[in-house]
Structure formats: C-alpha cells, structure tokens
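Every protein chain but one is kept in place in this view of the complex.
Take a look at subunit A:
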C-alpha cells in the first residue's frame, strides 16, 4: 500500500493552512459544513476546527427518516469532541412533501433530492452565519463521480478533494477522528444497509491503488495490467472517471463573443485576494 501513504503532519499543515487562508482572505472567519457521521465530513470538521477555531465552525446533521440513527450519533460524537457549533435539521418534511407529488420516484432520484436539499440548507446557513461552505468530497469520490452534482459536491472550498479515501483514513487517524467513525463501512446512508463499496462493486482501497497509478502517475492500460490490475476492473473504473467528468466541470457555455467566461475570460478565483 506504499504509494498512497502520506506524511500526515505535512498534509495536515497544508490543508489547515488552506482552509485558514482561503476562508479569511474573502473577509469572513467562519466555515459551514454538513456532518453526516461519516469519515470525510468528520475529517473536514477536524481540519476546519484547527484552522478557524471550533467556535467558528458550524456543522449540521440533516437526517431523513430512513437515515441510520447511528450516523447522527457519530456526527454528534465528532461535534462534541471538537466543541464546534452543531445543529440537527431534519429534511424529512421537505423531501416527503416533494415526493408526495412524484410517488414513483426511484432511489436515485430520492437520494439526489436529499443531497440537494442538504445543499440548500448549508448555503442558507452560510448566509446566516456569514461563512463559507466547506466541501467534503474526497478525490476517489470525485474521480468516480460518486456524488450528487449541485448536492454534496457543491461547496466554496474543499480541503480533501485532492486526497484519496485511503489517505482520508490515514489523516483521520493522525488527527484523532473518533475510532468508531474511522472503522465503520463508508455509506451514503440513503437507505438501510447501503454501503459505498457494495454499490460501487469494488473496495476503496483497490480503487485508490488503481486511480493513483492511472491519474497521478498516468500509467497506460498496458502498464496497469503489468502492475497486476484486472483489465475489467481497469475498464470499469476508467468508464466511471470519463462518464462522470461533466460533474467536475462548470456548465458548458455556447461561445459567440470574443471573451467567453472561462474560455478567454480567465481569472483566478482569488482575483484581488
């Protein structure tokens, strides 16, 4: 597993510095995040509390009636340990009101709606407390497209979007995320018994080993096979990365002028910061 291991002290310094610098340079002091009870948002809460001070971090758990009660208990455990601001906001009434109009909607539509419901709540609270929404999607999820566009993928800043799930585990250990949160099986918690790895059809560890070589090291398919990866697994993962690329880009704009946003009107987001 050597290639994915990281110097956690250095990684922590970079990510904490990132949150502190990128939040404060826009003239605010606070960060807002959804705390699901899972490891990704727990790690972001730890990073944010260290960067901004626990009093400046606002975490929200937003359960639906089918959510596992253990998730909320784990979220509270993290919030209590850090001493950050914490609130539970039930999304059942809003989501059910909508799907009463569309009772035949499948699990995917329901899951996406829940993720987007939570997004609107986070952005509303970011306006209330004057803070930035912190993203909690890791690099593995982002590359596989295992997230909801404009839902859990929406944020102002994402401290963990360039680290793989295996590195999330490693850094979480180093930063003292509660053991129960680290050890449990990753789950989107959209319905009872759901786990990410079951739904994806492979483990995060295996995906990370492959993605690191495919994306970071730019190994060819032949080189990946020579490394011992199953050709079918390579193709499945490659298809997911390519097929979800639209989720990682801004909407495509039809060009008619000389200066089109992001095409030939190019500025860093930190313009003037």
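The rule we apply is simple: a contact is a pair of C-beta atoms (placed from the backbone, for glycine too) under 8 Å apart; a residue touches a chain by one contact, two chains touch by 3 or more; residues count from 1.
To be clear about the criterion, contacts and distances are computed from a predicted model.
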Which of "Carbon-nitrogen hydrolase", "Spermidine/putrescine import ATP-binding protein PotA", "RNA polymerase sigma-70 factor (ECF subfamily)" or "ABC-2 type transport system permease protein" matches, in UniProt, the chain that is not displayed: "Carbon-nitrogen hydrolase"
Touching residue (missing chain; options A:18, A:123 or A:233): A:18
Residue touching the undisplayed chain, where the options are A:232, A:249 or A:266: A:266
Sites on subunit A contacted by the missing partner chain, in the whole complex: 2-3, 5-7, 10-11, 13-14, 17-18, 21-22, 157, 265-273
